[in-house]
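For this depiction, one protein chain was excluded, whereas all remaining protein chains were kept in their positions.
Labels for the chains are A, B and C, by order of writing; each one numbers its residues from 1.
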Amino acid sequence: MAQPATFSELDAERAEFYRHLLRQMLLIRRFEERAGEAYAQGKIGGFCHLYIGQEAVAVGGIAALGDDDYILASYREHGHALARGMGAREVMAELYGRVTGCARGKGGSMHLFDVSRGFLGGHAIVGGHIPLAAGTAFAAKYRGTSQVTLCFFGEAAVNIGAFHETLNMAALWKLPAIFLCENNRYGMGTALERASAVWDIAHRACSYDMASETADGMDVLAMYDSTKRAVDRARNEGLPTLIEARTYRYMGHSMADPIHGHYRTKEELEEQKQRDPIESFRQRLFDEGLLDQETNDRMVADIEEEVEDAVKFSEDSADPDDEELFTDVYRD
Amino acid sequence: MAQPATFSELDAERAEFYRHLLRQMLLIRRFEERAGEAYAQGKIGGFCHLYIGQEAVAVGGIAALGDDDYILASYREHGHALARGMGAREVMAELYGRVTGCARGKGGSMHLFDVSRGFLGGHAIVGGHIPLAAGTAFAAKYRGTSQVTLCFFGEAAVNIGAFHETLNMAALWKLPAIFLCENNRYGMGTALERASAVWDIAHRACSYDMASETADGMDVLAMYDSTKRAVDRARNEGLPTLIEARTYRYMGHSMADPIHGHYRTKEELEEQKQRDPIESFRQRLFDEGLLDQETNDRMVADIEEEVEDAVKFSEDSADPDDEELFTDVYRD
Amino acid sequence: MSTVTYRDALNQALREEMERDPNVFLMGEEVGVYQGAYKVSRGLLERFGEQRVVDTPIAELGFAGVGVGAAMVGLRPIIEFMTWNFALLAIDEVVNSAAKMLYMSGGQMPIPIVFRGPGGAALQLGAQHSQAFESWYAHVPGLKVVAPATPYDAKGLLKSAIRDDNPVVFLEGEMLYNTKGEVPEEEYVVPLGVADVKREGTDVTVIVHSKTVAVGMKAAQQLEEEHDISAEVVDLRTIRPLDSQAIVQSVQKTNRCVIVEEGWPFCGVGAQVAFEIQRDAFDDLDAPVERVTGADVPMPYNKKLERATKPSPAAVVDAVKRVAYID
Partner (left out) sequence: MSTVTYRDALNQALREEMERDPNVFLMGEEVGVYQGAYKVSRGLLERFGEQRVVDTPIAELGFAGVGVGAAMVGLRPIIEFMTWNFALLAIDEVVNSAAKMLYMSGGQMPIPIVFRGPGGAALQLGAQHSQAFESWYAHVPGLKVVAPATPYDAKGLLKSAIRDDNPVVFLEGEMLYNTKGEVPEEEYVVPLGVADVKREGTDVTVIVHSKTVAVGMKAAQQLEEEHDISAEVVDLRTIRPLDSQAIVQSVQKTNRCVIVEEGWPFCGVGAQVAFEIQRDAFDDLDAPVERVTGADVPMPYNKKLERATKPSPAAVVDAVKRVAYID
C-alpha cells in the first residue's frame, strides 16, 4: 500500500498497524538488550549477533508478507524471528539452548527455525542461505502456489559466489524471491568500501537484469513500501527483486566483538544513532496524533514484561535430554 | 596499435605481422584437425576440446602481450598454447601423453603448461582458473613488475561464483588482469540464453565498475586491438578489463560430443562458418596485396609439415617411466 | 528379467520415481535438452517437461542450494552433478545445509534430496576429473552414501535413495554406465544400508564397492583357478550407513580380509572398514587386514601411468596371498 499524504487521513486500522510496527521494533530492541545482558552474564553462549539499530528492516519488510510466505535469514536473525510472530519465549529459550527453544536448543542463536510460520532459519555461512531461498521460491513456482520468499542477508554477502549464482538463476527462471540486503555498512570490521568494488548494492542487480531499489533501512514505512512493491512483483509477475536497505548496526559484530575501535569511530556510531528507527517513528506517531504517552508507556511496560517473562521462561526451562544428542541426525 | 585507414599504408613490418597472425591461425586450425584425427584413431584419449572456429581470439589476444606476461586458459587451450609460441611437438606430444609433452604427459590436453613462456595452464574446472589469474596479477603488482595477466574462459563460466568473486577483487584491488570471455554461444549443449539472465557478457562488468568491451571474435585484428587497449590499461593504469569476444565453436564441445543435434542446427553451424576468421582474414590480405598465392601456399605447406612432424614426434616419443607416477606429488 | 545397461537402469529408476511422485524433479547441467552429459536422463525432458527436468547454468553451489531449499519445503529434488569432481564447489550446501538442517532445526525440517552423478576416474581425464570422494561424504553425519556396482543395484538403490527422507549422496561410475546386467521387469527396490555378498567363499573376504566389484570378482576367479583359494566378495553397496554386521560375519567365517577401493588410501573407506574389523573381529583375524587402493597421487593423464594407479585383479590377488601367507 502506498503511503498517504498525511497521517491525519489515516483510518483507525492503519493507525493500529503503525502502532503494531512500533511495538514490534520496541520488542526486538528490548529483547536484544536483554539477550546481550544474559550473554554478558554467561547465561547465553556461543556467538550472539544483535540486531539493535536495524529493527525497521525486518519489521517493515516482514510486515509486507502473507502468512504462507517464506523467510530465510542470516545468523543475525533474532529480530526477524520476532517480527514473524515467533514468541519471545521460544526465541530466548533457543538462545539459552533449552529444549523449549524454537529448535529444541540444538540450533542456537544462529539457527532459529519455525516451519509453521515459514521461518526457515537462521543460517551461519555467509551467503549460504541465498541459494536456499531461490529453492523455496522455485518450489512455490513448481507447485503453482503464490508464495513469496523473502531472503535477508548483509551487504558483505554480495561479494560471495552464492549471491551471484543465485541472482542469475532467480532472474533467468523468474522466481518469486526477494533478496533483501541489509547494508549496515560493515561486515564485521570491514567497511563496504573496502570489500566491494561497487558501493551501491542495489546496482548489482544490473548483472542479472533484475528489478532493484534502495530503501531507507531506518524508516520502517519505507521498508514496508519497498518490500510490498517487491512482494507484488513476485506474487503477480513471478519476478525477483533486489532491495538494498541502508541501515546501521549499533552493537559489535557479535557480543564477542568491540562496538567500535579499529574499524569505526565512536563519533560515527553516535551520529548514526540520531537516525534511530524507533525514536524517529515513535516521534512521528506522536506528532501525527497516532500515539499518546499513555499508550506508549503501556506498550513499553507490556514489552518489558513480555521479555522478562521470556527470560524467566528460558531460565526455568530444561536442557534437552542426553538422548537428544543422537536424534534428528536422520529422519526415518 | 590502432588500425590504419587502409592496408596500403602499411609498412612491411606490419604486413609481416599480419601474415604472422594468419600463419598462427592456420597452424592452430591444422593442428586441431590432426588432433581430431588422432583422437578418432584412438591415439589420443580423454577429453579433447578443439578450438576450430575460435582461432582469431587466442591469436589476436595473445599477440597483444609481451614475453613476460602471464596467460591462463581453460581446457580448450591448444590454440592458446600454440599462439603463445609453444612448439607443436610439445603440445601434440602432451595430447599423446608422452614424456616429451609440455607437461611430461602427466597433464594432458586440458592441462598444458610452459612456465618459461608464462603459459600457466590449462585448467579443467569451469571458472576455477579465474581466481588464479587474479593471483598472478596480484603477484605482478606486489612485485612492482609491469606484467599483465590475460585470462581466457568461456561464456558459460560467467555464471559461476568464482567469476564474480574474482572480478570484484580485481576491480577493488586494481589488478593488472584481463578477463577475456570467449563467447562461442554455447556451454556444452546449453545456449547462452538458457544459462544467463543477461545476454551481453561485457555488461556484467557493471557490477564491478570495471572497464569492458565487446569484440568481434572472428576478426583477429579486432581481437588484437581490443586486447591491446586492455593491456595498456593494465600496464599503465594497473586496471582490469572484461572483454567479451563474440565467436563460435565449429566442432562438438569435445571430441566425444556431437557437432550439432539437440542444441544447435546444422544450418546455424554452416551459417556461422561463413564468418570464418581465417578465410576472411586471408581474403583481406589477398585483397590488400599483403599476401600472394605463392606465399600462402608455402605457408600452408610449411604448416602441414610442421604438424605432421609434431604427430610423428609424438608417435615416436616414449611414455613417462613408471617411476614418474610418484614424482611431482610433492616438491622437496 | 531383461538385460539393461547401468545407464538405462538409472534412467528407469528416475522415470519410475518421477511417475510415482510429482514432488520428484531432476535438476543439473545438461540433464534436459542435451539428454544428460552421460545420457542418464535421456528422454526425461520429453516425458516430464521443463518444469521437472531443469537445465541449470554452471553454478554447482547455487543449484545444489536451490535443491536443498526446494527440499526444505517438501519437494524431492534429484540434483545431478555432471561429475562429482565439480561437487567440490557445492560441498558447502551438501555438508552445511543438507546434512545439518534436520538437526539444526530441532527435527522440524528433513531434507529429502538425492545428489547424484559419476564419481571416480574414467579414462585419461586427468587430475581434476578423476577423483573418488566417497570417504569424504561418508565422514559426514546426516548424509547417506551409496555406490552401486550393477544395473540391478543401481536401479533399486536409486529408487530407495529418492524415497529416503534424508540427503543421499549417490555415486555412479562413468565406466559403469555401459555395463550390462539383469533387471526385473517388475517394480523393486534395494534397501539402503545393506551389503551384498556377490560371491560366496570360505578362505578370505574381499570387500569392494562400485567399480572395484568387478576387480574383486576377477581376482576371486583367478584365486580359485590358480591358487585354489575360495574368496568371498562382499559389495558394500552403501558406504554410509555401513553394513558392519555383514562385514564382520564374513570375516568371522574367513578370518582374512582384503579391502579394495578406487579412491586414495589415506583415510579412505577401507581405513574405516579395517578399523571396524580389527575392533569387532580381532580374535578371528589370522592376518592383518590388507587394502588395495588407488595410487596416492593426483591422477596422471598418460594411459600407462593412469592404469598403474587403479586397483587391479593382480594387486588384489597379491594382497590375498599376503593375508593367506602364501609365499
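Keep this in mind: a residue touches a chain if its C-beta (ideal position, glycine included) is under 8 Å from a C-beta of that chain, and two chains touch if they have at least 3 such contacts.
Computed from a predicted model, the values in this text were never measured in an experiment.
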item	value
Among the chains presented, those that the missing one touches	A, B, C
Selected residue (touches chain absent from view) among C:A127, C:V234 or C:V292	C:A127
Residue among C:V260, C:A274, C:V292 or C:A324 that touches the chain left out of view	C:A274
Of A:G187, A:G217 or A:P240, the residue in touch with the unshown chain	A:G187
Contact with the hidden chain (one of C:V33, C:V189, C:A287 or C:A308)	C:A287
Contact footprint on chain A, counting only the chain that is left out	45-47, 94, 97-99, 103, 105-111, 123-128, 156-157, 159-161, 187-190, 194-196, 262-263, 319-320, 322, 324-326, 329
Chain not shown, touching residues in chain C	61, 85, 88-89, 91-92, 95-96, 99-100, 103-104, 126-128, 131, 135-136, 138-142, 240, 242, 263-264, 266-272, 274-275, 278-280, 282, 285, 287-291, 296-298, 300
Interface with the undisplayed chain - residues on chain B	70, 72, 101-107, 111, 113-115, 120-121, 123, 125, 128-140, 142-143, 161-162, 165-166, 168-169, 172, 327-332
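In the analysis below, only the chains that are shown with their structure count from here on.
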item	value
Most remote chain, CA-based centroid, reference being chain C	A
Distance from the mean Cα position of chain C to that of chain B, given in whole angstrom	37
Length of the line joining the C-alpha centres of chain A and chain C, rounded to whole Å	41
Centre distance in Å when chain A and chain B are each reduced to the mean of their C-alpha atoms	47
For chain A, residues that touch 2 or more chains besides their own	161-162, 165, 168, 172
Residue numbers of chain C (touch at least two other chains)	56-57, 59, 61-62
